[in-house]
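A single protein chain has been omitted; all remaining protein chains appear in their positions.
Up next is subunit A:
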Amino acid sequence: MIERAVLTRADISRALVRISHEILEANRGSADLVLLGIPTRGVTLAHRIAAEIERIEPDGPVPVGTLDVTMYRDDLTLTRTRTPGPTHLPLRGIDGAVVVLVDDVLYSGRTIRAAFDALSDLGRARAVRLAVLVDRGHREFPIRADFIGKNLPSSARERVNVRLCEVDGDDAVTIAGGEAA
């Protein structure tokens, strides 16, 4: 299968720096920000963005958490049993916070829809935003991302792979399949 690189390590790093600036700009600073990563790679990205925001505006640490949406998915009966992961909220909770959901790839939008349900069981955020590294289109819900690393128009037959150092040993976004299929 042909695998073609879309983003290199440097591209990913630049995209995350830009997203961090955009989050700060939209929020006018880092007050009340809470970053929630969606496992697995969304969590890694959330930690990287938080570190970047703290570097740009050193107003103290940005709370980062993990939001597992498995139990809220609408496709649990369509695939084999999924393994849920832990949900960790920062100590302050999410009440009144501006929650930025962070995920690696935005595709059908079903994960994010599930995340909305999960969030509403945890508290009432003042606002919810969405940051993704790659937006590959093919939405099945009226959902869009506020902060996007790269728009990557793709065929539904293709597969977008995000690899991150902390999880996979290197940083890269690749696309595989498509024409060959």
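The rule we apply is simple: a residue touches a chain if its C-beta (ideal position, glycine included) is under 8 Å from a C-beta of that chain, and two chains touch if they have at least 3 such contacts; residues count from 1.
By our rule, contacts and distances are computed from a predicted model.
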From the options "Aspartate carbamoyltransferase", "Peptide ABC transporter", "SoxXA-binding protein" or "MarR family transcriptional regulator", the chain left out of the display has the UniProt protein name "Aspartate carbamoyltransferase"
The one of A:27, A:40, A:87 or A:174 in touch with the missing chain is A:87
Note that subunit A touches the chain not displayed via residues 68, 71-72, 76-87, 117, 121-123
